[in-house]
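Here the structure comes first, spelled out in structure tokens, and everything after it is commentary.
With one protein chain withheld, the remaining protein chains of the complex are depicted in position.
The letters A, B and C name the chains in turn, as written, and every chain counts its residues from 1.
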Amino acid sequence: MRKVCVVITARPSYSRIKTALAAIRDHQSLHLYLVVAASALLDRYGMVINEIKRDGFSIDRQVYMVLEGESPISMAKTTGIGLMEMATVFDNLGPDLIVTIADRYETMATAVAAAYLNIPLVHIQGGEVTGSIDEKVRHAITKLADLHLVSTKQAFDRVVKMGEHPDKVVITGCPSIDLAQEILASPKLDFCPFDKYGGVGRNVDIANGYLVVMQHPVTTEYEKASTQVDETLYAVMGLGIPTLWFWPNVDAGSDGTSKGIRSFREREQPENIHFFKNMEPYDFLRLIYNSRCLIGNSSVGVRESSFLGVPVVNIGSRQQGRERGENVIDVSYDRREIVEAVTIQTQRGRYDQAHIYGDGHAGKIIADVLATTPLSIEKRLNY
Amino acid sequence: MRKVCVVITARPSYSRIKTALAAIRDHQSLHLYLVVAASALLDRYGMVINEIKRDGFSIDRQVYMVLEGESPISMAKTTGIGLMEMATVFDNLGPDLIVTIADRYETMATAVAAAYLNIPLVHIQGGEVTGSIDEKVRHAITKLADLHLVSTKQAFDRVVKMGEHPDKVVITGCPSIDLAQEILASPKLDFCPFDKYGGVGRNVDIANGYLVVMQHPVTTEYEKASTQVDETLYAVMGLGIPTLWFWPNVDAGSDGTSKGIRSFREREQPENIHFFKNMEPYDFLRLIYNSRCLIGNSSVGVRESSFLGVPVVNIGSRQQGRERGENVIDVSYDRREIVEAVTIQTQRGRYDQAHIYGDGHAGKIIADVLATTPLSIEKRLNY
Amino acid sequence: MRKVCVVITARPSYSRIKTALAAIRDHQSLHLYLVVAASALLDRYGMVINEIKRDGFSIDRQVYMVLEGESPISMAKTTGIGLMEMATVFDNLGPDLIVTIADRYETMATAVAAAYLNIPLVHIQGGEVTGSIDEKVRHAITKLADLHLVSTKQAFDRVVKMGEHPDKVVITGCPSIDLAQEILASPKLDFCPFDKYGGVGRNVDIANGYLVVMQHPVTTEYEKASTQVDETLYAVMGLGIPTLWFWPNVDAGSDGTSKGIRSFREREQPENIHFFKNMEPYDFLRLIYNSRCLIGNSSVGVRESSFLGVPVVNIGSRQQGRERGENVIDVSYDRREIVEAVTIQTQRGRYDQAHIYGDGHAGKIIADVLATTPLSIEKRLNY
Partner (left out) sequence: MRKVCVVITARPSYSRIKTALAAIRDHQSLHLYLVVAASALLDRYGMVINEIKRDGFSIDRQVYMVLEGESPISMAKTTGIGLMEMATVFDNLGPDLIVTIADRYETMATAVAAAYLNIPLVHIQGGEVTGSIDEKVRHAITKLADLHLVSTKQAFDRVVKMGEHPDKVVITGCPSIDLAQEILASPKLDFCPFDKYGGVGRNVDIANGYLVVMQHPVTTEYEKASTQVDETLYAVMGLGIPTLWFWPNVDAGSDGTSKGIRSFREREQPENIHFFKNMEPYDFLRLIYNSRCLIGNSSVGVRESSFLGVPVVNIGSRQQGRERGENVIDVSYDRREIVEAVTIQTQRGRYDQAHIYGDGHAGKIIADVLATTPLSIEKRLNY
């Protein structure tokens, strides 16, 4: 019975890993320890911990680690605090292996703690290419990790090129696609977003189609965040199409983006935009599926959307280097470019399903690999 | 005028970087900020900070960060504390670039803080291969670093293979060789080790040749440290040759090694071994140069010794994968193997100089690169 | 020339100490080091650091220390982080004495760091009695402090009774009264609160009188915060008098109070309440001075308001035990009691000035004491 400790530090990590979590919990050779940490515990990021509980997971440890300030210095200190905390948590729980997800800055705390405590580290979603600080974090974690569960063939190739032994790299697909797969059975929007999630701004009429926007700050340019989001705001207001807009996650600069949005709302009082904090994964995916176009720089645009065939307008550099399907049009922070691309996408309509990030069974594959793969903490460059 | 911040966390890092530090300080286009941290500040590791001051460097910040315990958990927490502290230090000093050295676990604090504060990170001595936790740390720092100053051609090749852009990787040689180069002008042992450095154990007669031992614990096997060092102790006692033995540096398990030594001393009262805490770099190199054989698992055995032509018996896995000259015989933790190899080496005598780790001008080359290389914090895998 | 280090961790601490800060800065025998920390740096508490700069103070160190979570556990960890950080700051600055203000939980970090670094600690506003965790913090700091600058005679008596030597306790009055004193020269409301400070809610008509509300969560009952503030909200809505309401400061449960307010706004859409984040001290005092009644549990109600003669309705236990003038009516968390008391106060009108908390020259007195008092870090119970 292997004890698998999974650390969730933010909403998107949870959405992405959810089916794998369930598969681990339900696997007869695995015992799941679940650690919920960082912004996943915080009220102003929507208390994703409550969702996790509602989804039937029991939580073994909660780790408060976010130092307020939303600046580079608080990112560094948050990670330092997290490292101190995770060392205690892992020492207390004594897992056989630790799972960390993707590339958020605070996941470095999990990775370093696992490596220094000599506990095998499993990294999910390594080998991708984006840019900004995530790029450094992701590959640094690859070098700390002992087992790599990647989403795509390209990711596999990159991780192996970086010197990891091919036996330690497994293409599982991305578990976020599992959720997308599940909703395809009944893809209709079966809830009223305004009733269920509240949010702020006018209740726009979505009966005849709507846009969805998710725009996160780009960390290393965090002072420009406000200006960048303004372009999208003016573009979307100009288009006049009913729009559902999601506030950004915590990050250095999220304040920049959030402030930009808040200031725009006061100034321009846009009539066609309603703002949400976040939604439960299935609701969120159905919302995306039924949208006429997803706009912004979320990885959902390249990942789930390619599987769902949703038209996407991807803005700026945040997803640069990530594999994408034909459904994505890339534009820069420029309201005219955005308007033009959205117009093309809404006229074109739904794309064919693409299987770049897996076929919808990643969660189960991940649990099986975790249960059977030989564990080791010794490795060397495979050159 | 570029402000270069160098972080020294331990004695070996200082010895290794010393000539580069001087070259940076004396370079007309560079300003040196010197941060001394971790075990380099501690009395029981010989207060290397005092040496740094005696060498004429002024110190901008001292950072206490070592959490006592010498266990994996304290290594993790030490790094977490260091990360919190370094964020403050770097934010206060505002350097244009930050230099970190090699692969000790606590250097991860420097690397992550620099990366998250968006300050270009320079890594010295990346691309080498050893094993144990150092291996993970070293390559993870490579992925966080923006500029790589490596010691050898093989290291260059490895860093590039890991996906770093060749323009950002420079072979400078290892500055530790610079010191070795300097003492070659007057290599005689010009001091009495017992008078100058005290130490414990009988004052052995070194007039007719002597051995030097440096054996560090291997982190991920820290409980075996005591047993492992016992093999060397019995071998050296059995050989009966006057021996100068250096206590290990701080690490998880250093206690294991130190305790093993202490317990052996009480038990066996070896007559031919004198124990030192540490020495100033030039004295140390002259001592090595004039020894009949260097025994243990220090990187000095593969690095400086190849340049100095000193016979070496390298024990165990700690230097596995590091490039080495003909002067090194590898053995396992086995007293008979050690005795045999030392006998061969002492009979053979000095080897020819090898230039694997540079030709003795690395410090100046490093300063020049730091002064002129374009700086950037954006990078992507170069595949 | 004594180097005086003052640590400001929150808006109310700044307002309270402002004239003393100026007097220290301008004193010919004192040099001011100003450390701005905790919520005083944070955007969602109104970035009081910007005000401090606008007031002409230069800031020597900024210390991010607030761990997000707004729970008892994050209060403890915030203080732990602050203690680590303040040790570095005080060690770097090397002040001759350190000044801490009042009784917020995070000020314990300043107090412990000063005591352990053997730097004389000056405590401003000790000896008062309130309740909740502040009570413990305040008196614990008294026992760590070497010099006590208290606001009232009763406070002096209490500090001496606790075993402090009378020579080390000085009644200076409260510097918050200095500001109140200054605005009495031109007390008219000389700005439009809505134009200058924005805020949310309808722009109520304040020409014919208005109420001001400041209600903070009571820490040890933080889950009830939302229910408690509801009583005030319904009372004020019911009264129908134009009202200016200030959001609470950071504290465990501030989220409770803030959430209560936010939820009430959505639900009830009160027409007579406008909400502000905060105001500059002079503006704030003029606003209070001209209000018909101050409602809530802020210390402003017992302190500045007694000097200004403003009618106050004080709710709940937060100010319990604080000396107060005739201008205060105490009520419990009960909308009917609140309505009744406000009605009495608005009918009665302004009270006479009371000098309980000083006569308006505390800042200068404090600076003089800091410049001349003998310094020591040794003390014993004076029994």
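Quick notes
What we mean here is this: contacts are C-beta pairs under 8 Å (C-beta built on N, C-alpha and C of every residue); 3 or more make two chains touch, one makes a residue touch a chain.
Remember, predicted model here, so these are calculated numbers, not experimental data.
When the full complex is taken into account, the listed residue touching the unshown chain is C:Ile73, out of C:Met1, C:Ile73, C:Cys192 or C:Ile344. Summary of contacts with the chain left out: across C:Ile81, C:Ile183 or C:Ala235, the touching residue is C:Ile81. Among C:Ile8, C:Ala115 or C:Leu370, only C:Ala115 touches the chain left out of the display. The chain that is not drawn here is touched, among residues C:Met47, C:Leu93, C:Ala140 or C:Ala354, by C:Ala140.
For subunit B, the residues touching the absent chain in the complete assembly are 41-43, 64-71, 73-74, 77, 81, 198, 255, 259, 266.
Those residues of subunit A that touch the chain absent from the view are 61, 81, 84-85, 88, 92.
In the full complex, the hidden chain is touched by subunit C at residues 72-73, 75-77, 79-88, 91, 105, 108-109, 112-113, 115-118, 129, 131-133, 135-137, 139-144, 157-158, 161-163, 220, 321, 377-381, 383.
Here is the rule we go by: only the chains that are shown with their structure count from here on.
It takes 180 degrees of rotation, in steps of 5, to superpose the Cα atoms of subunit A onto those of subunit B.
A separation of 41 Å divides the Cα centre of subunit A from that of subunit C.
Multi-chain contact residues of subunit A (touching two or more other chains): 73, 77, 81.
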